[in-house]
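All protein chains of the complex are present and in place, except for one that has been dropped.
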Amino acid sequence: MNNYTRARIGILGAGGYTGRELARLLARHPLASIGWATSESDAGKPLGDVIPGVDGPALVRADDADLAGVDCVVSCLPHGDSARWMERVRAAGVRGIDLSADLRVPGASTPDWAREAVYGLPELHRERIAGAALVANPGCYPTAAILALAPLLWRGLIAGPVIINAASGVTGAGRSPRRELLFAEIAESYSAYAVGNVHRHLAEMRSQADGLAGGAAPELVFTPHLLPVKRGILETIYVTLTGPVDDARRMWADDYAGEPFVRVMDGRMPALADVTGSNRVAIGVAPVQNVSVPMLTIVSAIDNLVKGAAGQAVQNLNLLFGWSETEGLA
Amino acid sequence: MNNYTRARIGILGAGGYTGRELARLLARHPLASIGWATSESDAGKPLGDVIPGVDGPALVRADDADLAGVDCVVSCLPHGDSARWMERVRAAGVRGIDLSADLRVPGASTPDWAREAVYGLPELHRERIAGAALVANPGCYPTAAILALAPLLWRGLIAGPVIINAASGVTGAGRSPRRELLFAEIAESYSAYAVGNVHRHLAEMRSQADGLAGGAAPELVFTPHLLPVKRGILETIYVTLTGPVDDARRMWADDYAGEPFVRVMDGRMPALADVTGSNRVAIGVAPVQNVSVPMLTIVSAIDNLVKGAAGQAVQNLNLLFGWSETEGLA
Amino acid sequence: MNNYTRARIGILGAGGYTGRELARLLARHPLASIGWATSESDAGKPLGDVIPGVDGPALVRADDADLAGVDCVVSCLPHGDSARWMERVRAAGVRGIDLSADLRVPGASTPDWAREAVYGLPELHRERIAGAALVANPGCYPTAAILALAPLLWRGLIAGPVIINAASGVTGAGRSPRRELLFAEIAESYSAYAVGNVHRHLAEMRSQADGLAGGAAPELVFTPHLLPVKRGILETIYVTLTGPVDDARRMWADDYAGEPFVRVMDGRMPALADVTGSNRVAIGVAPVQNVSVPMLTIVSAIDNLVKGAAGQAVQNLNLLFGWSETEGLA
Partner (left out) sequence: MNNYTRARIGILGAGGYTGRELARLLARHPLASIGWATSESDAGKPLGDVIPGVDGPALVRADDADLAGVDCVVSCLPHGDSARWMERVRAAGVRGIDLSADLRVPGASTPDWAREAVYGLPELHRERIAGAALVANPGCYPTAAILALAPLLWRGLIAGPVIINAASGVTGAGRSPRRELLFAEIAESYSAYAVGNVHRHLAEMRSQADGLAGGAAPELVFTPHLLPVKRGILETIYVTLTGPVDDARRMWADDYAGEPFVRVMDGRMPALADVTGSNRVAIGVAPVQNVSVPMLTIVSAIDNLVKGAAGQAVQNLNLLFGWSETEGLA
């Protein structure tokens, strides 16, 4: 495989925010193209009518998609539904990237075909992804949290529960009509949800944190909030350390040196606007003053639709096909 | 003094967001009226031209305000400037309410006249406020935090540092033109500031927490964020407890029973939209699951311009003049 | 009837944006109170749980509402459904105010009971409303347009078609979940709809304009737009005049002198923020320069939920019960 290989991609579920973002990214990718894209409600319509600015074939229903006719299938289907389709993709002998949560945290009842899925966080698992047949694309909240915490988890520097206070734009909640997502309900408001450490992404974060810590990682307390913005996630993370550290920022700068999509902030903290529309994660670190125990505040920001979903899927696609990891994402 | 006493109020600094909100509240207050209001940049203009919907006298420069000609002066001047004017108000023998931070945390160099200021959080200091000559109106972040934490501080139930993750609408940053507050910079963004526990309000929170704890309160870690909304503060607070509690919500419900401006949520957490435009604080409490230590998450929401500033000033005014505490705030 | 009469009001359809606004206004009205309020989806819940800050009885289903047990019924039901209920209200001998479009423009098939409805624009039909049994509360777009155009229509000064370019906040589109009203679809966008002069409100505007002109009024061309704001309507109206006028603004100032809810701007044009939350209409007038025919631009702004719906209903209620017209609306 070389840089000149081209690939045709099938998109399952192109009508939601994630699927649309993926279609936009693939439409300008120099080596990948959209083989087909599915939408149950918009089947038959030209892609460009449904997603302005994207040229491509007419949308089809998932049942009519030629799974074996593309080089890779990316699923943007809802949790639950997605695994069923990924199984068919695997049976067709085609590589798959699953953006749902279905394959990210294997459990006791996970079938063998699903256990082969590699967790698609390239900064941590680059080599394994490159050779994978099936990729479980990470959740948006876990992407921002795990990349922020990895330098401390690797070094075993965390004492006690980690507080992850996260806020997301509304595209993270999907494109299905729900009253609580109407403009008049969201604008000028802000709220916490899944309060009490009960969000689905917690298990994914813990599973990844344990892997990085090489055993039982510190406990995590995670509270997501809904922001009146379209896209973006910003997490403010509070960590108690096992002891004082001199130049905390240096750990992130060292660990992520050369990473094209990680920006370790210098001099100021990241804002959503630093990452909107890009595949970057921006991470800022500050020691906590005026307390008697050594603590850090880490601020981690991504675009939930790009690094938190479709952009990371393209990054994984680039690895799967041996292309430059930044292809189509610059 | 009785319910039929009326009072004329002077407003120092009526041109900012807080001063304008105060003018609007006083304009519909049944017992108070605006005696004069100052603005250096809009002096000479009718009040209604500067603050739509508010009838009243033309604005004057502060130097031209008849301090002794009103029954109470409320200062919405900036920090630093305000104390100087409050001293003159006291010298004129007139009662004063100061919305700046100048008088809230007495220090070694605080002069005697300023030491007499009572901290104007009515739910905690109602009796002292009623007899005060000078009231230090609380900061917006401390109002939400202290009312949320008081039930635990009173009972001595907190173990270890308290994490206060707060988010505020942009009116909290004032009305002076600054590039970082332009619509095109704030919309679709979100950011943390004063990261590392260095915000000015920390000292105020600690001072009040110590008072409630009857000694050294647990340490506080406070990170404010800037929301793309006009008004409102929502704080998500993480507390480690000294031991398990059975029905946590009950403590808040009991302590605030009968409080007209405290709403202890039942069944769901508060959102900004629950308090926008009102003088209420809305508090929700949830035990943190999936951790091995007993923890609570508390969510506390106020309108920063009302309960966090001008509304609380009116509540204090009502106490000063012996009126019903809800007068003009229903 | 005198100022001390109190009245109990029934609200049909209290769950939408208009019904909720009406409940909030009635909750602080000194002479009116909510007798019952209906909601099919929230029946059984306390009013305060559904509409924060509003005290009142539990919501009931419309079929369970005691129509005859209140002094007036206000319907916030959808178009089509509302007329059916208004007929029952009339049959029960109770006065009614209908906020739907059903009774505003009588047609050939309109039954007799519906023909008695008085068009509830108090600034134009105050006397007739006071004695009415049934009031057709005006549409939001027509309220802003007709009040802006009345001074010219009365005087017969308009030559040729009038262009009404209108923009509304999203609460005008209702609270039912629809994809095109999701925050992520509306934020950072703006669009025209019903382009080509085909909006339902056109007939209502024409009917009222004809009435004011005392015959066939000039033709109207009306294009509504959807703004990324929660509430408010601003209309920019272009009128070609039959001849030059010297001091155009004077006509509006004279005609609306003493009107408590009309503000004729002086020196600048109105913005949405001038009227949000109030029952005012703000009107600005400017001659059009750099053209060879005499033309005016008129800018008219209201809060679509207040003067454009619930506030105007309260204004009509005040007239029906002989109260001060500004009662509960100051």
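Going in written order, the chains are labelled A, B and C, and every chain counts its residues from 1.
The criterion applied here is as follows: a residue touches a chain if its C-beta (ideal position, glycine included) is under 8 Å from a C-beta of that chain, and two chains touch if they have at least 3 such contacts.
No experiment lies behind these values; they were computed from the predicted model shown.
*Asks:* Relative to the complete complex, which of the depicted chains are touched by the chain excluded from display?
*Replies:* A, B, C
*Asks:* Of the residues C:138, C:151, C:172 or C:232, I need the one that contacts the missing chain.
*Replies:* Once the missing chain is taken into account, the touching residue is C:232.
*Asks:* May I ask which residue of C:212, C:245 or C:288 touches the chain that does not appear here?
*Replies:* Touches the omitted chain: C:288.
*Asks:* Going by the contact rule already stated, which one of B:72, B:121, B:186 or B:205 would touch the omitted chain in the full complex?
*Replies:* Touching the chain that is not displayed is residue B:186.
*Asks:* If the hidden chain were put back, which of C:33, C:110, C:165 or C:207 would touch it?
*Replies:* Of the candidates C:33, C:110, C:165 or C:207, C:165 is in touch with the missing chain.
*Asks:* From the listed residues C:207, C:242, C:297 or C:324, report the one that touches the chain absent from this view.
*Replies:* Of the candidates C:207, C:242, C:297 or C:324, C:297 is in touch with the missing chain.
*Asks:* Of the residues C:40, C:127, C:219 or C:254, I need the one that contacts the missing chain.
*Replies:* C:219
*Asks:* What chain A residues would touch the chain not displayed?
*Replies:* Contacting residues on chain A, toward the hidden partner: 28, 52-53, 187-188, 273-275, 277-278, 280, 330.
*Asks:* In the whole complex, what residues of chain B lie against the chain that is missing from view?
*Replies:* 17, 169-171, 175-179, 181-188, 228-231
*Asks:* For chain C, which positions touch the chain that isn't shown here?
*Replies:* Spelled out for chain C, the touching residues are 161, 163, 165, 167, 169, 185, 187-193, 195-198, 202, 219, 221, 223, 225, 227-232, 234, 236, 238, 240, 269-273, 276, 284, 286-293, 295, 297, 299.
We adopt the following convention: only the chains that are shown with their structure count from here on.
*Asks:* Over half shared or under half: which fits the residue numbers at the contact of copies chain B and chain C, same or different?
*Replies:* Both copies touch with mostly the same residues.
*Asks:* Using CA atoms for the superposition, what rotation angle relates chain A to chain B, in steps of 5 degrees?
*Replies:* 180
*Asks:* State, to the nearest whole Å, the distance from the C-alpha centre of chain A to the C-alpha centre of chain C.
*Replies:* Computed value for the inter-centroid distance: 47 Å.
*Asks:* Quick one: report the Å distance separating chain A from chain B, using the average Cα coordinate of each chain.
*Replies:* The answer is 39 Å.
*Asks:* Which whole number of Å gives the spacing of the CA centres of chain B and chain C?
*Replies:* Between these chains, centre-to-centre, one finds 36 Å.
*Asks:* Which residues does chain C have that touch at least 2 chains other than itself?
*Replies:* Residues 187-188.
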